[in-house]
Every structure is written in C-alpha cells, then in structure tokens.
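With one protein chain withheld, the remaining protein chains of the complex are depicted in position.
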Amino acid sequence: MFSILRSMFLVFIHLFRKKVTLQYPEEKPVLPARWRGRIILTRDPDGGERCVACYLCAAACPVDCIALQAAESADGRRYPEFFRINFSRCIFCGYCEEACPTYAIQLIPDFEMSEYDRRNLVYEKEHLLVDGEGKYKGFNFYKVAGLAITGKGKGEGENEEPPVDVKSLLP
Amino acid sequence: MAIIYIENKPYQAPEGKNLLNACLSLGFNIPYFCWHPALGSVGACRQCAVKKYRDESDTRGQIVMSCMEQVAGGLRISIDDPEVREFRASIIEWLMANHPHDCPVCDEGGECHLQDMTVMAGHAYRRYRFKKRTYANQELGPFINHEMNRCIQCYRCVRFYRDYAGGRDLEVFSAHDHVYFGRHDHGTLESEFSGNLAEVCPTGVFTDKTLKKHYTRKWDLQSAASVCVHCGLGCNTLVAERYGSVRRILSRYNGAVNGYFLCDRGRFGYEFLSSAKRIRRAAKRNSASGAMEPADKKIILRSIKEIIAGGRVIGIGSPRASVESNFALRRLVGPDNFYSGMSAAEEELTALSIRIMKSGCASFPSLRETEKADAVFVLGEDVTNTAPMLALALRQSVKNRAAASLKKNRIPEWDNGSLCVIKDEEPGPLFVASLLPTRLDDAATRIFRGSPTQIARLGQAVAHAVNENLPAVSGLEQAVAKLAEEIARELTEASAPLVVSGAGCLSGPVMEAAANIAAALAAVNPRAGLFLALPESNSFGLGLLSGKPLDQAFQRAEKGEVRAAIILENDLYRRSEKKRVDRFREQCRHVIVLDFIDTATAAKAEIILPTAPFAEADGTLVNNEGRGQRFYRVMDPEEDCRPGWRMLAEIMEYAGIGDAGQWTTIDDIIAGLCAEEPELQGMREIAPPAEFRIYGQRVPRQPHRYSGRTAMKAHEDIHEHKPALDFDSPLTFSMEGFRSGPPPSLIPFYWSAGWNSVHALNKFQAEIGGPLRGGDPGIRMVGSSHKNFEYFKPAPVTPTPGGREYLLVPYFRIFGSEELSVLSPSIAGRIPGNLLLMNESDAKRIGAGNGSLVRVAVADAGASLAVKIDPGIPEGVAGYPAGMPGVEFMNLPAWGAITEGG
Partner (left out) sequence: MTVMGLVVIAGVLAAVISCAAFLVWFERRLLAFFQERYGPNRVGPFGVFQVVADIIKLFFKEDWVPPFSDRAVFVIAPVFVVASVLMSFAVISFAPGICAADLDVGLLFFLAMSSLGVYSIVLGGWASNNKYSLLGALRGAAQMITYEVFMGISLMGVVIMADSFNLKKIVEAQEHLWFCVPQFLGFAIFFIAGVAEARRIPFDLPEAESELVAGYHSEFSSMKFGMFFLGEYLGVTLISSLIVVFFFGGWLGPAFLPPIAWFLIKTFFFIIVFILMRGSLPRPRYDQLMGYGWKVLLPLALLNLFVTGAVVLVWQN
C-alpha cells in the first residue's frame, strides 16, 4: 500500500520537472552525425558515382524496398541504371549502409521528407544521388579494386603489382 | 559398399570412388577447387585435405587430399580435426593472397564457389601485406568475359576446355606464380562449349557475358526448371528472370540427359526472348491498307470464330511447339485436318526414328549413357552442329579405352591426371562417316566422307560384317570395305558399342543402315546402343501425335479444299520451298498464325496471335530419345501472349468446340491427351500435378533472399500487386514455400546453406555425379521391351546424273542453323555467314574463288551464295547452309547446278 502511494507521489513530482520534449518545428533537434535519416548516394573524390550496383543493399534490406539494375559504362565502371528506394516502406534501419562495400549509400541526419502523397516517396536515382562524398571522405573503390577502368589500368591500383608479362619465364 | 569411419562414426560409401566424392555424397562439407564431379581428381589445389588414420589406435594421423584417396573398407578419417582445419584455412589464405577486392563488381559474387569455400574453410582476414599480382585480360568473344586477376589457378578451365570438351584455343601460359589462363591472343573462344567455363570456373575469371549486359545477382533471380528448345536433345536448363526479362540460362543437372553442362547455343540462345522480333500483341490485317494492326484479342477471337464457322480449316503444328500445344491444335481442327508441319525429309526421318525405337532393335541409351560407350560409329551426323551435347558425350566415350587400361593397372577411373596422360595414346574407337568435315574429326579414329548413299552403303557393309546373314553390299571400293571390316571389328569387340545417326544428312537409308548395325550388334551384345538425333526440340513428340505431312496440306490447298489454315509456332518457309509456300498462302483465304516471333509466315498472315515462348509457358517436350520433359514458366506471359495450348483452348472455348471450355490448366489438357492417345500415358507421370504440395506448401521460384519486392514496381504503382498466380504447376511466383528438396522435376534453382554457387547441386544428388535425389526427371515415352525389328533392305543405288551437276548436301552450324537462337545477339555474332562450301577444284572449274558469288539451283528452288573453299569436301559435293538466316529452303540432298555469278 505504501509503495503504491510512494510511486504515485514519485510520478506526481515529475509534474514539476523540465520537459524533455523538443517543440519540433520551432526548435530543431541536434542530430548526431550517424543519425539514420534520409538515404543518399554519394560520389567518390573524383566525382564519379560510388555505387557499383552490387545489389548488396537490396539484399540486406529487410523490407525489400531497394530495387536497382546494374549496367556498365563505356569506361568500364559499373553503375546502377536505375536505383529506386520506396521510402513508404523504408524503416531506416541502416542495413543498406552497413552492407555497402563502396560507401555509396549513406543515411544522413535529415528526416524531413514527409509527403501527402505516397507516390512522392518513391525516390529514383536522380533524387538520391548527391554531388559529394557524404560522411566517408577519400574512399575510391576503383583505386582498391582489381578491375580496370578508363584512367586506371591493370596494376595501377593501390597495392598492386604491374600486370604479369605472360611471355617471361624469369622467376 | 564399404564401411568408412568419419570422426569415428561408421558410414557406407561406394568402394573405389574417391573419398571427397563419398564425403560430399554423405552430406559432409569439404572445401575443394580443382576437383569437379565431371572432371575427376588431380589433387592440385590441396584444399580438400582431411586427416587419415591408420587404425583405431592411431591418434596422430596424416593429412591427405580427400580427392586423391580411394574409398576402401575400414578407412578412418577426420574432417573436423583442428590440425587439418588449420591446414585448409592456410591453403585458402594463400589462394586468396592475390585475389582482388572485386566482389562488388564481380558477376560471380553471390554464387561464387571461392566465396563459399573461403567461408567454409574459415579464412576471414588477409594477413599478407604485400602487393597483389595483376594480369591483363583478353577479349574472348560474345559469350565469355575474362577477368584474370581473380584466378586462383585451380586449372579447372583448361581441364574442361581441352581435356573434356576437346577445345584447342584455351591454354595455360607462363610459369610459377604467373600462371595465366587464356588464349594465345585476343579472340573468340572456338569451342561450342565455352559457356560452361562460367559454371566450371570456381570464381569470376570466366563469367557469362550475356548476363553482364543485364546483370542480376543469383539471389534476385526468379528461376524455374526448363528444357532447352534449341535442338532435339532436350538438355535440362534453369531459366532465370528479373524485371520481366530472362537474364540467363544455367545447366540444370539431369543425370540421364545433359549432366553438368550445356552447349553455347542452349546457354546463350535465350536472348531471342527479348529480341525485337518477338510478337506480343494480337494483330489483324487491315483489309483496306493491307497492314497488320494491333487489335483487341476479343475482336480477333470473334473473327477467328467466324473463320472456323466457315469450315474447311486445317491446322499446321510445329516441332518447336510443346506436345500440349500441338495436341490442342489437333483437337481444334480435328485429327483429319492436322498436319505436323515438318519438312518432308524431317517428317520421314522422325517417323522412321520412332519406328526404329518402337521396334526395340537395340538398347537406346540416354545422352549421358553414350559417354560410357567404348566404340562409336557416327553415320552422317555432324553431331557438334546438330546435337552439340552429344558431341561432348562422344568426346568422353573415346577416353573409355584409356580408363579401362588404367583400371587394369589398378588406377582409379577418377584419377584424371593419369587418364589425361594416356588418353591420347590409347584413344577409343570413334568412326565418323559424314557428308562434310565435322568438328568431331579431330577425335575420330577414322573418317569417312561421302554422299548419303555412300554412307548408307558403308553402314550396310558394316552391318553385313557384324552379321554375315545380312545382305552384302556389292561393288564396294577396297578401302571402304576394309574400313567397314575395321569398324565392325571394333564394334563387336567393344563391351558397349554405340551407333549414332540422325536427321543430320536428311537421309532415310543412312538411319536405316545405322539401325541395321545396331540390331546386328544387339543380337550378340545386349549393351549395343543406337542413338538417333532429331532436329528440333519436340520433333519426337510431334511425331507421336501422328500429324499428316505438310505436302498433303499443300495438295489439299491446291484442290481448293482449304479455306483457312491455323499455323502454330511454325515458319513454313523453313519447311518447304518458297514457291510452294507462297502458293499455299494464296490458296488459303485465311491464315491464322500463332507464334512468338515474327517469321516470314507470320508476315503474310491475316491474323496473328502471340503465344508464349518457353520462359513464359508450361509444356512438355519430347526429346530425341523419347523422353518427355516438362518445362515451367519462369514468369507470367506479358500483354496478349499466352502459352500456345491456352490460346488454342481460348479459341475453342470462344468458338464452342468440344469440351475445350474445361481446359483451364495444363493438367486438363494432358488428361485429354491421355484419353485420346493411350500410348502417351506417360505424360501424366512426367511432373507432379498442379495440386501437388509438400506439407501443404508450393515450391517457390524465388530464393529466400529475393530483394526489391516493395520497390520493383513502385514507380508504376505505389500499391504492391498481388504476385502472379500459377494454376498449372506446384510452383509459385514467390519466396515463400517449401524449399528443402522439391521433387527433381520441380527444382527451380540450386541453393543450400553455405553453398551459393552451382555446386549447391551436390546437395540435390543422391550421389555426386549420379542421379538426382528422387530420380532424374523425365519419362521415356516409347518403350522397347518387345522386339519386332526387321532389318532394312539396302537402298538401291541411284545413278549419278551426268553433266556438270553437283550433289548439294545440307550442312548445319551450331550457331546459325537453328531458327530461334539466331535471334540472340550474342549468337548472331558467331554465325559464320551463308557460305556454299566447295572443293577447290570444283570452285576453280566454275571460276569461283573464296567469297565470290555463285548461283545454286535445284529442281524447285535457287539461291545466290558466296563460296567458301574447304579442302575437306569431296569433289562434286557442295555444302548448302540449310536453315541459316536468309537462306532459302531447298529439299536436300539433291543434285543441282552451280553457276558463277549472283
């Protein structure tokens, strides 16, 4: 009986505490850098699309709201022909970002993306792709991958030997 | 069976097999690279190490390679021993030291044997800090992509390409850690089986280039079991779809048909499905302007109803349409008005081959069983070009003599290293009698080249040599007679002789001679086999439906007895001379074409109804050995397209014919078929009925990690649609359902936990390399239990016409001769061009050289072609590129004139 009264009292005195609620539209919340909000596709330091359309984000997505199609450009880079996120399904879990091997897909601290029409929540590549590196600076996938692209031939990547001369028998 | 002990527990394993195979068959996971069930063991990669113990008291054991260890009673091994696990982990760490950081852009990613094995062996972190080795790539043609950096030097590619498939232009170069797998220079891989490299390569060095054009990961592919439509062998395939288009074809293992592999036509021909020539909308010819105009299907069905009501309707079936579609057409027009729609020669040869098989003159081995033959005689068939996988099988058969000699020396058959050392020293007997040079000549013991008549005579001579009672062939040349003696001797001495023939030289006497030889051999050796190749995917099935020959349809039209013709998935211009088909078209007031590609016949039709090709339809195809096999749609047909049988059932329902209104599913049609054709009862058993469920569940076509369901169509409609329903099979267009171990005929893709690559197949086989768990799919529809074979009489020798006449014989090309695959861009890149093959002296005589245009004329038809001089062609014979795109039909072989100038 006493504990009931005590808990009622303890709850009651919360009446005089400072409120934790932020009056959102007037007061803006300060979001941490790794807050999982709006999803973007970033570019590498040279301005090329980071996304290589490996489909790992789509596979990691628990609500299956990412659809894309891979293509290859004339210079040998893979890129998504289309990249669609259905934000009316997205749960902002960040698994796509975790799965991304090229830091292309990133969740940024912006959540103001409500719409009155669900159809406007379907984001295509042009809505997702930004002109920047996002949170992870300096990474360029093709510099570390073995694949040759225009401007980076075989053996010109980081930590790579020049291509083997098949006709040589020297040790 | 022997008892072996794994981790001190007893297991049964087949004695003499290799231990890796046995362990995998028992369900254990051992990582491996260089070993492949079809390629045998060489013990090169050191990945499949296990620990072997001398006896129960042995606690130290020794590390051995399981692929090189023979199963023997009392063998004690450990797979999980910490030391051997560490050994395997360090092996893979070395293999991975130079492997690039490529997986996101690698087409193998997600179905990579190397990924699977790395995870299985427990290697997770690259400690090697030094630079990675790199290689330059090669351009290997339209089928295969090369990315040499990824190579782990397992040697499987060259072992498959050279030792297994007989290719010459893929080699190993350089030395030590610079070993390079490729061609001597950039250029298209010549082998007809190069596509298998994509499946054989454990990582992403060789990948499917057509898949790359519309790349999709394995986990995103909706797949279904299918049967290849590009030749008569009926290889099993897995068709994979994404976003409404077919993305690739993989080999579907069938222990009785194609085994692990596919030919390039079967693998890359699928691109015709998205060709611009696909018909997707119902169309009707505008009577005023004469142009085809898309029309509502209802309106078209109404006009068809009127046409049918007018009477005098015939139906022309097709050897590339399923049994069900052909049967539905037969029901629509009635058996008296049903014509099979094959060319005269194919019609005759198909009927002959069915007759021979029904007679039970010999054993009729399956395609896979032909690999086990130890003496082979090929009559008149260029198998590499007409039945490619048969060529691959025959290339295996020539190794059997070497394998037998290994056995004598107590070396196991799976020891591929030893086999390859001696296989060229003791090649098995393979005799090839053909019209023109074939791609199998390099593996042949003896080659005979001649006209169909000469081949038939050689065959009869061999039959006579096998069985004295058969009539001797008179007037045979000395050399030919000697050859016949030699062939007969090898065939009689062999334990499993095989005679191969078919429709390849379009000659009945050749096939009859082959049957005579086989029957003569079978009289003394029950294992003697006969294998008859047929030209198209459902030639046999259509033959069983007893349609009338096309010529009779033409004759009826001539008499004015045909008012309307319904042509099912058939291009008559490929079946008969242009003049005759044109005339037939003029004589029919109405021509209704049901097809999925825009053929020359469809171009002249009054009404076109789009049917669904194999990827969008269910149906049954009967292959050349009489094996009925079901194919399942991988996606729902788009727009107006419907499976041929369904479209015909709709017409019947609309026109009120018979009980066709009750034909709602394929099972209904099969029931109707079985009621009319008691011979085809086997149709029911081919595949489980649509109501089949496992624990109340269907079998899903999508892997469990299928992605993008809520986004794929979000740009069209934010509301997610109900997935398509399938009333015709126990499969479902979903990721939900029963996935562990569906019946073999339903397996939509191979996947097992930890096995994402094609090697997941291991978990679906009763024994690795043997039949699938639950038996290999497909039912042989024609039994040969009773023997009522009568030897064929040798055909009379027809006199050679005098003057400057040439014997025109057809030649077929794997890339080019088949109607559908030529529409595939990748295959189109390999079509050799429409060339008339001639001997040099013949060409000189008419004043032609390589590339000069000549005019070819036979009785009813003529064509202008460029000449190609081929030294392997006998004098007086010219090879005509039958069935190639843009080449007119001629009834061959025939005597014709060749004159210079177009």
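The first chain written gets the first letter, and so on, giving A and B; residue counts start at 1 in each chain.
The rule is simple: a residue touches a chain if its C-beta (ideal position, glycine included) is under 8 Å from a C-beta of that chain, and two chains touch if they have at least 3 such contacts.
Note that the structure is predicted; figures quoted are calculated from it, not measured.
K.L.:
So there's a chain missing from this view; which of the remaining chains does it actually touch?
P.N.:
A
K.L.:
What chain A residues would touch the chain not displayed?
P.N.:
4, 7-8, 10-12, 14-15, 17-21, 23
The rule we apply is simple: only the chains that are shown with their structure count from here on.
K.L.:
Measure off the straight-line distance from the CA centroid of chain A to the CA centroid of chain B, and report it in whole Å.
P.N.:
Whole-Å distance between the two chain centres: 44.
K.L.:
Spell out the residues on chain B that touch chain A in their complex, using ranges where they run on.
P.N.:
Counting only chain B, the residues touching chain A are 100-105, 109-110, 130-137, 147, 149-150, 173-176, 178, 180, 182, 212, 214-217, 219-220, 243, 705-712, 714-715, 718.
K.L.:
Using the touch rule from the top, collect the residues of chain A that touch chain B in their complex.
P.N.:
Result: residues 52-56, 58-59, 61, 63-72, 78, 84-86, 88-89, 101-102, 118-119, 121-122, 124, 141, 144-148, 154-155, 157, 159-169, 171 of chain A touch chain B.
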